[in-house]
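Missing here: one protein chain of the complex. Every other protein chain is in place.
Up next, chain A:
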Amino acid sequence: MPIGQPPVRQAAEALGGGGGHFGAERGARLSGGSAASAEAPSAMAAPLGTGTRAEENGQEKQDMQEKETVTPERAEEAKLKAKYPNLGQKPGGSDFLMKRLQKGQKYFDSGDYNMAKAKMKNKQLPSAGPDKNLVTGDHIPTPQDLPQRKSSLVTSKLAG
């Protein structure tokens, strides 16, 4: 078989139900942003008699009170959702996997770079954000943004 040639396959047979179902399930649980995660603690709160549901800024305090009834993992999830409300709109799996598969991707197109330079003569070129691993979106990579690669000609310190 030639190298790297996958067989023709039917996506439906392999993943069909799985993919769609997975997406819907995730969406249902995490959609509605913080509201969904806020539901769980307050439902738990009722038996403890803590009264009305706390406001967003009191959420963390409530989480700590409910640590006995909410699993630590769920408490951590609530913390994360509170910090990043937009997280998890897409299935959690795919985002990480995509990022993982794209590791190492660096883009530099001299044509783009020169055109952008010409267009933005008077403006400052937007430079790459802290995360250099993402596919270039709205910034134009410059040679300075690409980390230098050079092979190590130095002997390993384990051997010295």
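Keep in mind that, in the parts below, contacts are C-beta pairs under 8 Å (C-beta built on N, C-alpha and C of every residue); 3 or more make two chains touch, one makes a residue touch a chain; residues count from 1.
The definition used in the following text is that contacts and distances are computed from a predicted model.
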Per UniProt record, name of the chain withheld from view ["Integrator complex subunit 11", "MICOS complex subunit MIC60", "AP-2 complex subunit alpha" or "Serine/threonine-protein phosphatase 2A 55 kDa regulatory subunit B"]:
"Serine/threonine-protein phosphatase 2A 55 kDa regulatory subunit B"
For chain A, which residues reach the chain that was dropped from this view?
1-7, 9-11, 14-15, 18-19, 22, 29-30, 71-77, 79-81, 83, 87-88, 91-94, 96-98, 100-101, 103-108, 149-160
